[in-house]
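Heads up, this is only part of the complex; the chains shown haven't been moved.
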Amino acid sequence: MGKGRTEAFSDGVFSIAITLLILEIKVPPFLGQSNRELAWALLSLWPSFFAFVGSFATILVLWINHHGLFTLAEHATPKCLFANGFLPLLVIFLPFPTALLARHLTGPGANTAAVVYCGTYVLTNISYYLLLSAVASPQSIRKDIDSALVQRIRITYMFGSLIYIAATIVAWFHAFAGVLICSLPWLLWTHLSYSNKAGQK
Amino acid sequence: MGKGRTEAFSDGVFSIAITLLILEIKVPPFLGQSNRELAWALLSLWPSFFAFVGSFATILVLWINHHGLFTLAEHATPKCLFANGFLPLLVIFLPFPTALLARHLTGPGANTAAVVYCGTYVLTNISYYLLLSAVASPQSIRKDIDSALVQRIRITYMFGSLIYIAATIVAWFHAFAGVLICSLPWLLWTHLSYSNKAGQK
Amino acid sequence: MGKGRTEAFSDGVFSIAITLLILEIKVPPFLGQSNRELAWALLSLWPSFFAFVGSFATILVLWINHHGLFTLAEHATPKCLFANGFLPLLVIFLPFPTALLARHLTGPGANTAAVVYCGTYVLTNISYYLLLSAVASPQSIRKDIDSALVQRIRITYMFGSLIYIAATIVAWFHAFAGVLICSLPWLLWTHLSYSNKAGQK
């Protein structure tokens, strides 16, 4: 069983989820605003723009890692298909906690919003972990992939999980600090290599 | 005529249908809620989350079976293209009865909602049956596919149909029991193998 | 220049346009309806269901013909890319005249709605004609394609155009008759073969 359609389905979900983000930003209606008023109206949309760019970057990085993870696989086993299903569920869901956070971070419900936000990343990380396990099974993985490479990716994922869990706990007491910690693993995901030799990728 | 574009079109429909599900869940607007109030507002969205995860899992399982079914085909005949068109119609439609059920299952209109819900699965099952017939025709099927395998899949589909029809009838009298029966064939669809040897897949 | 991405882009547009159709159908809100009331509420949605199934079938048939037309091409020339751009514009637009017709066919503005509806099919047909011209150019077409086949497809398209133009004129005087004539070419599009030998396809 090839992995082409699994990738196509995932690519579809990633690209749609990323595109739907724009639906959250509403064009200011025409009310006879002057240049200055319209500029202010646009600037006051900044939390929407911020959530848009943030969600976009997050889904893009998730996609790049998904792409890397699937280069390890030779075949898409049924186990991969189901593990791969859990991840899109979270990708599709991601704009929800992001919008929740954008609306409530400066209000009295900030902790709840931040815990939901950080908790979603814990789940997302778990879904990558499950997918890695499915991809790394002997029925699925490419023959030329080093077990040391799989081990290195697994440890990176575990390390990311720990940070996300810490962020969720911190967010319970201090919303902003939790969200900040939650953004740290980005350094992991943008630098993680999915090839045997680090320089080759 | 290759089957690449038929799969691409189907993958597109499946991935979009699955992504649109999130549009049903609305982020609670900012009203100065406290942490506790926001948590309650989120928890009270549970029927939406439930319908979201349920629809998601359903479409994912349909996609995995669609994927399996198409591994049997060598060519996409015009008959396949039309048979394959009926299935996306139902995939796209699925969120409608699911949302209907989520809203009305606890109200006085539960039976109507449950009959529509179960009846949609009867139609979905018929569309898989039609697609199997198109794929299993001599012009379309791969040379190395056993007729015993096709027969086994066909019987599984028929068995699923019987359960769905029973569920629809039961739902007329007892909504909740009908929906429960309707979820039984999941065991069939997640375990159905589309390869000659059960262990190989 | 291969034709893979042109097909992928088109498949994306077709599958998204077909999936967005469901957004037009709204789930009846919960108002404590009884089984009978809910059934009536669902039945009263029939124009939406009708427009949904109609638009779906139309886009599916357009896609199948697009699929057939592209099997003739060896390369996607820049001319193909631009010609192919006009068609998605109309595919995306199609739900608009369909919804317009569904809402106004039984009212006093029926003729306007029917003329817009039939006129859209004239434009769609022209876009297929342009795409055929681009695909049939010597830089683009497969070496083994008979010029007689291209000629046969071209005549079928012309014949379809004449029917659509007639339908648009008739719709100006009698809305329902125009729409009826507009549905006749379906017999052409579902039976048109894009291979040298009719039986082979």
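Per-chain numbering from 1; labels A, B and C assigned in written order.
Keep in mind that, in the parts below, contacts are C-beta pairs under 8 Å (C-beta built on N, C-alpha and C of every residue); 3 or more make two chains touch, one makes a residue touch a chain.
Small disclaimer: the values here were computed from a predicted structure and weren't measured.
Engineer: Assuming all chains share one sequence, and 3 are in place here, what does the full complex add up to?
Structural biologist: Number of identical chains in the whole complex: 4.
We adopt the following convention: only the chains that are shown with their structure count from here on.
Engineer: By C-alpha centroids, what is the most central chain here?
Structural biologist: B
Engineer: How many angstrom lie between the centres of subunit B and subunit C, each centre taken as the mean Cα position?
Structural biologist: The mean C-alpha positions of subunit B and subunit C differ by 26 Å.
Engineer: So how far apart, in whole Å, are subunit A and subunit C when each is placed at the average of its C-alpha atoms?
Structural biologist: For subunit A versus subunit C, the centre distance works out to 37 Å.
Engineer: Which residues does subunit B have that touch at least 2 chains other than itself?
Structural biologist: As it turns out, subunit B has residues touching two or more other chains at 8, 11-12, 16, 20, 23.
Engineer: Within their complex, state which residues of subunit B touch subunit C.
Structural biologist: 1, 5-6, 8-13, 16-17, 20, 23, 77-78, 81-82, 85, 88-89, 92-93, 95-96, 99-100, 103-104, 107-113, 116
Engineer: Would you pull the subunit C residues touching subunit B in the complex into a rising list?
Structural biologist: For subunit C paired with subunit B, touching residues are 7-8, 11-12, 14-16, 18-19, 21-23, 25, 27-30, 32-39, 42, 52-53, 56-57, 60, 63-64, 67, 70-71, 190, 201.
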